[in-house]
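Notes follow once the structure below has been shown.
Of the protein chains in this complex, one is absent; all others appear in place.
Chain IDs A, B and C follow the sequence of writing; residue 1 opens each chain.
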Amino acid sequence: MIVVVKRGQDRKQVDNLENWIKSLGLGVHESEGENSLIIGLVGDTSKVDIGLIRSLDIVESVTRVQEPYKNANRKFHPQDTLIDVGGHVFGGKNFQIIAGPCSIESEKQIIEVAEAVQKAGATILRGGAFKPRTSPYSFQGLGVEGLKLLKKAKKETGMPIVTEIMSEERIDDFEDVDILQVGARNMQNFDLLRRLGKLNTPILLKRGIAATIEEWLMSAEYIMSEGNPNVILCERGIRTYETYTRNTLDISAIPVLKERTHLPVIVDPSHASGISRLVKPLSLASVGAGADGLIIEVHNDPVHALCDGAQSLTPLQFEDTVRSIDLMLDAVNKTRDK
Amino acid sequence: MIVVVKRGQDRKQVDNLENWIKSLGLGVHESEGENSLIIGLVGDTSKVDIGLIRSLDIVESVTRVQEPYKNANRKFHPQDTLIDVGGHVFGGKNFQIIAGPCSIESEKQIIEVAEAVQKAGATILRGGAFKPRTSPYSFQGLGVEGLKLLKKAKKETGMPIVTEIMSEERIDDFEDVDILQVGARNMQNFDLLRRLGKLNTPILLKRGIAATIEEWLMSAEYIMSEGNPNVILCERGIRTYETYTRNTLDISAIPVLKERTHLPVIVDPSHASGISRLVKPLSLASVGAGADGLIIEVHNDPVHALCDGAQSLTPLQFEDTVRSIDLMLDAVNKTRDK
Amino acid sequence: MIVVVKRGQDRKQVDNLENWIKSLGLGVHESEGENSLIIGLVGDTSKVDIGLIRSLDIVESVTRVQEPYKNANRKFHPQDTLIDVGGHVFGGKNFQIIAGPCSIESEKQIIEVAEAVQKAGATILRGGAFKPRTSPYSFQGLGVEGLKLLKKAKKETGMPIVTEIMSEERIDDFEDVDILQVGARNMQNFDLLRRLGKLNTPILLKRGIAATIEEWLMSAEYIMSEGNPNVILCERGIRTYETYTRNTLDISAIPVLKERTHLPVIVDPSHASGISRLVKPLSLASVGAGADGLIIEVHNDPVHALCDGAQSLTPLQFEDTVRSIDLMLDAVNKTRDK
Partner (left out) sequence: MIVVVKRGQDRKQVDNLENWIKSLGLGVHESEGENSLIIGLVGDTSKVDIGLIRSLDIVESVTRVQEPYKNANRKFHPQDTLIDVGGHVFGGKNFQIIAGPCSIESEKQIIEVAEAVQKAGATILRGGAFKPRTSPYSFQGLGVEGLKLLKKAKKETGMPIVTEIMSEERIDDFEDVDILQVGARNMQNFDLLRRLGKLNTPILLKRGIAATIEEWLMSAEYIMSEGNPNVILCERGIRTYETYTRNTLDISAIPVLKERTHLPVIVDPSHASGISRLVKPLSLASVGAGADGLIIEVHNDPVHALCDGAQSLTPLQFEDTVRSIDLMLDAVNKTRDK
C-alpha cells in the first residue's frame, strides 16, 4: 500500500501516522518527492482499512498494490481449484453445463426438463424454488414444495442439483442440495455468506448487478474465510446504460478472473441477456473467453413458463447450443464433462 | 399495459393470448396498426407479470402504462404520508436532520456526539452497530453491544434513534429502536423486507447502489404490502462510471419521487460522496431539490473513526451546515423541526 | 408509434393532436383504456420527432414500435451487406482480420509490422496517423507524414489500409485510404458523418463510449442517408462502473446488431480491454458471438510504442491468436479470408 502525504505537512503528524502503521505489524518506507512525501507500507496489508488512512487530513491519496483478498487470490494459490460435484468437476480443463428451468412448477415439468437436458449434455440440474422477484405481486416460487420436486428429479436422473438460497433461516431445507446458489441481489448479504462459509457444500456465487470484480472476490472471501473453499463464481451480466439486453454480459470478467483467482468461473447467458435468441451466441462467446462452464435456462414449454420465459431455450435449442459448444472447446483446450 | 403483436400472426394465437388476459380479470381493447396489432389491457395490471407476456413469440413489445406499485403510488394516495418519530414528523412541510457517527465505538463517543448534534439542530440520532463491510477483514461494528450504547444515548438525550438491521434473525435485538434502517446492499433482501413489513416501526429504506427508482419503490411496496405504511426513502448515491466521488448523488431522484410517491424522501450526503468537504454543498443541494430531511455523519474525532471517517463532519462543521440550511428552507417552503 | 393520453383530457385537445398526426401523412387508431386513451400511429413513423409528442401536456407516454433507422434496418434489407475492400469481403460468411500498430512511427516500423501481420493472417492493415488523445500534451500522431508511410506500406505489401479521420477539413489527405475510420469520440460528429456519406469509400464506424445501439445505428444512418451504403460497425467497449478493464466489451451487441441490421460488425478487442493479455480471449469470444471480423493492435516492439502499448500484441502473440480463431470458425459457420 502506498500513501502519498500532502506537501508541507507537520513532521509530527507524519510520525504519528507511521507509528500507527508500525503498530499494525507493518514496515514503513519513506521516499521524498518534489510535491509530496511517499510512504510505502511493507507486509501483509490485506487487513488494513484503506478508508481509514484515506480519511486523514494529511493524506493526498492511497493506492493498494496488494489485492485485499487472500484466500481467493491466485498469487497465493497458483493452481486451479477443482470442485467435485457428484463426480463432475468444476475448474481445470473441465467444462460443465448446468441446465434446467427458471422455476420449478410441477413434478412432471422438472423431471421432463431434467431428462431432456441430461440427454443433451447437461451434467447438473438447476431449478428455482425460492425466487427473488422485484415485485411482491409476482410469483415467488413453490418454496419448500419446489425443493422436494427438485430432489425427486435428482433421484430419478442421478443429476446433482443447484438451487438458490435467499435466507440463512431456511438453511435446513437445503440439505441434499449439491450446490447452493447465492443470487445477485444477495451477493453482499454478509450474514448469509458467513453462514454458508461454515458448510462444505459448493457455493455458486453470482455477481451482484453492479458489483466490481474486487467486491465480488471479497464476497467469495467472506465464504472462504469461514472455512468453505468451494466457491464457483458466476458472471451473469452487469447493469449499464444500454437497455437492448436486460444486463450487459461482462465477458472480459472471465479472463480477468482466471488471472486473479484460482476459483472456477462460469457464465449465465440466460439472465445476462434476458432474450432466448442471444443464449447461443453468448454461450459460444463464453467458451471463447475461457469460462469453465455455463448455466442455461431450459424449459419444455417456454410460452407458459411462470417466469423468465423470454430467456429460456427449448430442449431442441439447448441441444443445438451444446453441439456448437463442442465444436469450439478444442480451441480453448477444454473438455466437456459428460 | 399495451401489448404490440408482431405482424402476420395466427389469429388463433392472438385469441389464446386475449383469453388468458381476460382470465386474469382484465379487459382487452384491440387496435389494428399497419405493421402490428395493438392490444390494450384494461383494469388493474399492477399484478400482471410483464416478463411473461414479453416472452411470447407473437409479442413484439409490452409497455406498462400503469406503475407496478400501488401502496407507494401517489396516484392512489395524493396526500403526503406523515411519519411521526417520537414527536418529530417526516413528510409534509417538515424538515428533519438525522445525525451521528458512522459506527458506535464507546459510551463516551456516542453520548458526546449525540449531545453535540442535538445542540446543533439534529432531531434524530444515528449510529451503526452492525456494519456491512465489503471486506470480511474490516471492522464489522460492535453489534449487540453497540445497540446497548445507542439506547443509552437515547435515554440520556431523549433523541429517537435509527440504526441498520442486516438480518431478520436479529430482529429481537432491535426493540426500542425508533427507525430501522435497511442498507443499500439489502434493498432487495426480500425476506428481510417482508419481515419488517409485519412491524409498525418506521423503516428507513436506502436505495440500492444500482437500483432504479421503480425497483426502489417496489422494495417499499414489499414492506407496505405486509402492512407497515411507515417507509422513509433515503437517496444515498448510485454507482456510475465517475470515480471522483464514491457514488453519484442522484439529486433528480428527489423531485421525481415527490411526484411518484407520497412517502418522505431524505438524502444521505455523507455516503453519497464519501468526502466530508462535499457534505455541506450536497446538503444544500438536497434542500433545493425538495428533500424532507438529511442523514449526516458526524464524529467528534474524525481522524480516529473506525470507518468512513473521510466522510464525517466535525460537530463544528455540522453546526455550520445547519446554519446554511436554515437560510434556504424558506425558498422551498419547509420548516426545520427543532 | 403508440401514444398514451392521460385520462380526463379535453376531447378538443385530443382532436388537435390527431389532426396534427394526420397532417404528417400518418393514420390514427384510437383505443379506449380504463385510465387512458391509446392512439396508434399508422404509417412510416421513422421521421416523427418522438420528443415533440412526449412534450405535450396531455400525453402520458409514447412508445416507438418501429425503429427510427431505415437504411440500416434489416427489416427492409434482409440480406447481409457485403463490402468489398480490395478483394477482401466484409459480411456474409467471411471473417476478416485487420491488424497493425496503434500509431505509425516510422517507415521501418509500419512496413515490418505490415509484413508480420500479413504473414500471420491479417488481410487489412491498420495504423494511426491522426490520434485523438485525451491530453493536449500526449503524442498526437505523425499526421500527414504518417499517412504517407501507411500508403507506402500498402504499396509494399498490397494490403488495403484503414486509418482514422478526425475532421472533414482534412478529407483530401485521405485519398487512397481503403477504409476511413470514425473514432468513438466522433461517432456523433454529424458534420463529419454527413461528409463521409457523400463518398463511396467504406467507413469503419466505431461505437461511441456511451452510445446505445440505437444511437450507433442512427449514426450509420447519417452516413447512409447521404448515399454511402458501405458502413462497417465496430464494437470497441463501453464505459461502465467497472475499472479492471479500460472499457467493458459489450459482447451482446454483436448478436443484437446481426438481428437489427444487415451491416457487417467487427470487434476491437485491443481498445475494449486496454490489456494485451485479454486480446486473445476477447478475440475468441467475439468469434463465438458471431462477429464478421476483428481489428487488432500489433506492434513489433510494444515496450517502446508511443501510445497504447499496453494493449498491443507482438507478432508472435498475434499469430497464436489467429491459429486459435481458425479452430473456432467452423462452429459459427464462417471462413477466414486469406
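We take it that a residue touches a chain if its C-beta (ideal position, glycine included) is under 8 Å from a C-beta of that chain, and two chains touch if they have at least 3 such contacts.
As the structure is a prediction and not an experimental result, all values here were calculated from the model.
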Check: Which listed residue (C:14, C:28, C:310 or C:329) would be found touching the missing chain in the intact complex?
Finding: C:310
Notebook entry, point to check: Which listed residue, C:7, C:47, C:75 or C:198, touches the chain dropped from view?
Noted result: C:47
Checklist line | Touch criterion as defined above, residue of A:2, A:50 or A:171 at the omitted chain | finding: A:2
Next item on the list: Kindly note down the residues of chain B that lie in touch with the hidden chain.
Entry: 210, 212-214, 238, 240-245, 248-256, 259, 272-273, 277-278, 281-290, 324-325, 327-328, 330-332
Check: Residue-wise, where is chain A in contact with the chain that is not depicted?
Finding: 2, 4, 27, 29-36, 38, 40-43, 60-61, 63, 65-66, 210, 239-241, 243
Note to self: Which parts of chain C face the unshown chain closely enough to count as touching?
What the structure shows: 46-47, 49, 51-52, 54-57, 68, 132-139, 166-169, 185-186, 188-191, 194, 209-210, 215, 218, 221-222, 225, 239, 302-303, 305-312
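Definition applied: only the chains that are shown with their structure count from here on.
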Item checked: Copy pair chain A, chain C: interface residue numbering same or different (half cut) -> same
Notebook entry, point to check: When the C-alpha atoms of chain A and chain C are each averaged to a single point, how far apart are the two points in Å?
Noted result: 31
Checklist line | Residues of chain B engaged with two or more neighbouring chains | finding: 210, 239
